[in-house]
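All protein chains of the complex are present and in place, except for one that has been dropped.
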Amino acid sequence: MMTLTSYLMISTFLFLCGLVAVIARKNLIAVLLGIELILNASALNFVAYTRFVNNNLDGHIFPLFIIIVAAAEAAVGLAIVIRFFQIRESIHIDDATQLQS
Amino acid sequence: MEATYSLDVYTPVVILLFLGAITVVAALLLGKLVRPHNPSESKNTPYECGEQPVGTAWSFFNMRFYVIGLIFIIFDVESALMFPVAVIFKKMNEIGRGGLVLVEIMIFLSVLISGIAYCWRKGDLDWVKSYVPSKDTNNKQG
Amino acid sequence: MDNVIFIISTILTVGGALCVLLTKNVMHACVYLLTCLLGVAGLYVTLGADFVAATQLAVYVGGVVILMVFAVMLTGGPNSQSSNKFGIVKIPMMGNAKTYIIGIISAVIFGLMAYKVLSRVITSIQAGEAPVFTETVEKIGFMLVTDHVLAFEISSVLLLGALVGAAIIARPKRGV
Partner (left out) sequence: MNNTIVSYLSQFESYKGLLESFSSLFGEAGPGLLTFLVFLIGCILVVTVMATIGGLGTYAERKISADMQARMGPNRVGPYGLLQFLADGVKMFLKEDITPNTADKFIFGLAPLLALVGVFGTLAVLPFSSGFTLSNLNVGVFYLIGIGSLVGVAIFLGGYASNSKWSMLGGMRGASQIISYEIPVVLSLMAIVLMSGSLNFGGLVGAQGGLPQEWFIFHNPFTFIGFFVFFIGALAETNRAPFDLPEAESELVSGYHTEYSGMRFAFFALAEYIEVFVVCGVGAAAFLGGYKVPFNLGGEGIIGQVLQVLVFFGKTLALYYLVIMIRWTYPRLRVDQLMTLCWKYLTPMAIFNLIGCALWIYLLDSKSMWDMLAAFVGSMGTGGGH
């Protein structure tokens, strides 16, 4: 049950969900949710490999930094989304066509 | 405890989380048998002190809530990094390498302190942004 | 017990991810993301990464999800349907059939590619002795101040940059 293959399948599934969410969603916040899923999938892969393949804890440091980067990314990304909403009154992704307001 | 990695220590966590969920669901389902149920139009409107509700509640928000959340998440992440270092600091001090770790902690914290000092300086931490104290009553702001 | 935790976490993760993808309400998507992240934390636990699991709980559940729901509320709530001056619906529905079909096609292509690459890897891996991870916190702390000290310090600069940048972006318009 708890084999490397199952973990890899779960993380692939997470990644694909995130990918579809990023491509299909038209809501900027929902796109950010998809990015969170993708980052989680990659972090899960690191931990799974470090458990089953090589016996050190480097695979625990990496998810830590992935989580940190994800948090920073969420903070800045959401700030951009909110600012965008204040300027264009929309968070539709097709509205984001200009570089300068 | 055997030498193998066992997840038995997480059993109470799982049981307690389930107990929490089951308590809510069971109490609501059991209560359905005994409690009255006669909804009416006015009973189901949101409470607004007797007035008819105007519009939806999901609209008016202020940016400062987000800024608070922003500073919080930076500090949360910082604590996630600091906890392991805090755990080993005493042991490192005992083997004579405390100074090195102390310097590392200091650098880490000072960078973050400069961040919060910047936000403080720029007024992001002030809740009432437009409030400018006049000369005679300027002892309110911290 | 191991299998029970694994199965519960898998259900939470997979179900949460699917619902994030399929739900039409962005607030519900945030809640499903919460369950998905809880499930991933459970999976970390089954892999022996208890500190990473706790970090996942503290940073994601306490931080990122709250930030997400704040952002949803700040951008007009989940389902206000009025259109803005450009004639586009203010809060779009979460996508339409065309985008979903494109997304699923790309996912299938990527999945096939991943399968093509990974199948060799998976079959060739000799899953050796599962290591015993005890005292993970001490070891992670030791590694953070020795081997990975540069990443540790640089991450503080990253956080400073994120804080200052996001604060500047999020600051109300000048003169207010």
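So that you can tell them apart, the chains are marked A, B and C in the order they are listed, and the count of residues begins at 1 in each.
In the analysis below, a contact is a pair of C-beta atoms (placed from the backbone, for glycine too) under 8 Å apart; a residue touches a chain by one contact, two chains touch by 3 or more.
Small disclaimer: the values here were computed from a predicted structure and weren't measured.
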item	value
Chains in view that touch the one left out, judged over the entire complex	B, C
Of C:V14, C:V137 or C:V157, the residue in touch with the unshown chain	C:V137
For chain C, residues in touch with the removed chain	1, 25, 27-28, 31, 34, 50-51, 53-58, 61-63, 65-66, 69-70, 73, 78, 134-137
Touching residues (missing chain, whole complex) on chain B	1, 8-13, 15-17, 19-21, 23-25, 27-28, 31-32, 34-39, 43-49, 53, 56-58, 61, 65, 68-69, 71-72, 75-76, 79-80, 82-83, 86-91, 93, 98-99, 102, 105-106, 109, 113, 116, 120, 125-128, 141-142
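One rule holds for everything that comes next: only the chains that are shown with their structure count from here on.
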item	value
Of A-B and B-C, pair with higher C-beta contact tally	B-C
Mean-CA-position distance for chain C and chain B (Å)	18
In chain A, residues with contacts to at least two other chains	64, 67-68, 71-72, 74-75, 78-79, 82
Overlap residues in chain B, where contacts from two or more other chains coincide	63, 66, 70, 73-74, 76-77, 80-81
Residues of chain C touching chain B in the complex	1-2, 4-5, 8, 45-46, 48, 51, 55, 58-59, 62-64, 66-67, 70-71, 73-74, 76-80, 130-134, 137-138, 140-142, 144-145, 149, 152-153, 155-157, 159-160, 162-164, 166-167, 170-172, 176
Chain C-touching residues of chain B, taken from the complex the two chains share	3-8, 10-11, 14, 56, 58-59, 61, 63, 65-67, 69-74, 76-81, 83-88, 91-92, 100-101, 104, 107-108, 111-112, 114-116, 118-119, 122, 124, 129-130
Touch list for chain A against partner chain C, complex	1-8, 10, 12-27, 29-30, 32-34, 36-37, 40, 43-44, 47-48, 50-53, 55, 57-61, 63-65, 67-76, 78-83, 85-86, 88-95
